[in-house]
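Removed: one protein chain of the complex. Kept in place: all other protein chains.
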C-alpha cells in the first residue's frame, strides 16, 4: 500500500467515514498548499501536546500551560458544587454547555457499556468516578444526575453507575426525566415514551 | 376534465398524496375487476352509514346498529371513569390504545389550533368538551390529562383547552411529562427537551 | 372486521400505501361531506363505465361515447404511422406524451416480465402486439422502438418481445439508447452505464 492508500485507510477509521469519502479526503489534501498541510499536521500534533484530560471532570481541554490540570469549567468557581452531572462523552457536555441549561459540575465517563461488555472498567472511568464523588461528597455534593442516552447502552451504563455509587448513601442520585420530547407527535409516539409521559405527567 | 383526471384530483386531496401517486391510484383501480370496484365503493359508502361519532368520546366507531350512540371504549364499564385523556385525533387514540398504557376515558378534540386560527370553536369541539367534562365531573371524574403533540400547535391548543376548563376547579388537570424519549442521544438533544429532562429528573 | 378495517385493507393494496397511511385515508374520508363521498364513489364507478382500453394502442382512455374504440392518440391522424413505440404501462406513455418528444404510435404491453414468470402471455399482450404489428406493417409501419426500463425485468421483456417480433423481417426494431442520463456524475457512474456511454459515444 502506498501513501494514498494508507492515508485512506486512516481516514476510514474517522467516525462516520466510508471508503469513498476517505479517498476524497486524500484528494482534498493533495490539492492543499504545503503551508496548509503543515498547518494541519501541526494542529493535530498540538492536540496531543496542549490538550489534556481534566483531573476533576475528565473532559478534554486546551491549555498552553503544561502544569494546568483543570478545565475552565472545573476551575470556574461560580458553578454549583452541589450537583454533578455524569455524561458519557465530551460531545454530550458540549451540547449541554451550549444550551446553558445546567450550571453544576460534570464527570465524563468516557463511553457507554453495551450488554456484551465483559470488562466495564476498561471502557468507563468508574474508579475515577468513585474517587471524585468521594472527594466531592466532603465538599458539598448533594445530587448526582446520571444523564445518559435513552437507549439500551445508556440504560446498561446507568445500572452499572448506580451500583458503583451505591456506597454514597447521603447523596441524592437522579436520572433525566423521560417523556415526550420537542416535536413529538402523539400519533407516532412509542409505548415506552408514552408510559413515561403518563407517569411523569404534571 | 374527464373521469380519470377528476378522480386523480380527488386522490390528490388524500393525506400525503401527490399528483403522480394520485394518477397511479387511478391506474390501479382501472386494473381491478368490477367486483373489486363495487366492493370498494360499497365500503366507502358504508363508512357514512355505519360509522358514527361517539356521543361521549367523540371518536369514530363502527356499528351496524343505527341506534348505537357510544363507541366500544365509551361503553366498556371496566375502564376508569376518574381520568379523561384529551387528544386531538382518532389516530392518536388508536396509537395509545394499541399500546395498552392507558385505561381511562378519551375525548377527541378534532384537531389542533395554530397560532393563526381565528375561530377555535370551528376547529375544535370545545363546547362539547365543556359539556362532557361537566357531566363527568358529577360522575367521579378526578383528573384530565391533556395529551397533545409537543409542538407549537399542541401548545396553543393546550392553552386554549386550559382556559376552557378553568371553571372546573375541583378537577386536577395535567399534561404529559416532557423529557428525553426512547432512543434520544444526549449529543443531539434540543435545549427545550434537555430543560424539561432536568426539571423532571427523578 | 368492520367497515373501517375492511376499507383500510382495501387501501393497503393501493400502490405504495402501508397500513398507517391506509388508516389515515379512512379517517380522511370520515371527515368528508356526504356530497364529497358520493362524488368520489361515482367517479370510481365512472371509471369502469367510461374508461376503456384502446383497440389500437391498448392504453386506457376516457370517453362518454360507449361506441368509441380508439384513444385520442390512436385517432390523431397527424401522428406518424411509420413508427411504433412499445411501452410497459400507461404511466410510461403519460410521461413521454407530456415531454412531447415522440410523435408516432404507442403499444402498451401491460407490464414487465420477471425472470421467474412462467406464463408471459398472461402478463403481457403479446398476441395483441403481433396482431397489431401485422396490421400496421401493411399500413406503412417502418420501425418499432422497444422502450422499456433499463432493469432486469425490462431486459427480459425486451428479449421476449424481440422473439415475438422476429417474423417481421421488413421492420426495423430498435431499443432506446443507453448512456449517461441527465445529472449523472462520472465519479459515481456504474460500469454498465459507462460501457454503454463509451460504445454510444459520438
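Going by the order they are written in, the chains are A, B and C; count residues from 1 in each one.
In this text, contacts are C-beta pairs under 8 Å (C-beta built on N, C-alpha and C of every residue); 3 or more make two chains touch, one makes a residue touch a chain.
Given the structure is predicted, the values throughout are model-derived calculations rather than measurements.
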| item | value |
| --- | --- |
| Contact with the hidden chain (one of C:99, C:118 or C:166) | C:99 |
| Option touching the unshown chain, where A:29, A:101, A:142 or A:199 are the choices | A:29 |
| For subunit A, the residues touching the chain missing from this view | 2-4, 6-7, 10, 13-16, 21, 23-30, 34, 37-41, 43-48, 50-51, 60, 62, 89-91, 94 |
| In subunit C, positions touching the absent partner | 87-89, 91-92, 95-96, 99, 101-102, 145, 147-151, 174-202 |
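The criterion applied here is as follows: only the chains that are shown with their structure count from here on.
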| item | value |
| --- | --- |
| Inter-chain centre distance, subunit A versus subunit B - centres from mean C-alpha coordinates, in Å | 39 |
| Centre distance in Å when subunit A and subunit C are each reduced to the mean of their C-alpha atoms | 56 |
| Multi-partner residues of subunit C (each touching 2 or more other chains) | none |
